[in-house]
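Worksheet for the structure shown next.
What you see is the complex with one protein chain gone and the rest in place.
Up next is chain A:
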């Protein structure tokens, strides 16, 4: 069982005004992500117990009031960030899908993590996204837009790292199509390996960025 993960590129601290930002691309799929905060919030929307997350994925065209990816990103972040550390504040996360060439969900999750890492917000564990599709009974990681349109089932997994054993584990998922348990298990095995190489990419990129700061 094998698959191909497309070339990944990132550029951290990309934007001037945002606290943390990244231009992340996976093959020809390109996402710009930014996050700002913890910052002040209007009294009416503030929460006394925890930080308020404001996640918005914005596509190039059309109305952006709601996007299906907002839910999975928010629920992943709720698990990963200790929100109770920052009551009365907000964290605003904006994602712009600049160019879509398949697995936009996975790229969005990866870009979110990069932006948060760039911001320097303390969070419990890192996470990444992996998209897997099934074409003619074969599982394909990180599909292009063409492969995605041919597929009959699609799995988006948000993978985070276990805090104690540092092994990858699922923290959120979005599945469309009829899949057997065996197929899901195989998909998870593939996703596990993919996640490890993405986590390695995070580490190398951040080390590179901070290589001059600590001298």
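Just so we're on the same page, a contact is a pair of C-beta atoms (placed from the backbone, for glycine too) under 8 Å apart; a residue touches a chain by one contact, two chains touch by 3 or more; residues count from 1.
Just so it is clear, contacts and distances are computed from a predicted model.
When the listed names "Small ribosomal subunit protein mS29", "SsDNA binding protein Ssb3", "Proteasome subunit beta" or "Exosome complex component RRP45" are checked against UniProt, the chain not shown comes out as "Exosome complex component RRP45".
Interface note: of A:51, A:77 or A:190, the residue touching the hidden chain in the full complex is A:190. The omitted chain makes contact with just one of the residues A:13, A:135 or A:184: A:13.
Residues of chain A in contact with the chain left out of this view: 1-19, 21, 23, 25, 27-30, 32, 34, 36-37, 39-41, 54, 56, 58, 60-62, 64-65, 90, 92, 94, 96, 98-101, 141, 165, 167, 186, 189-190, 192-194, 197, 201, 204-205, 208-209, 211-212.
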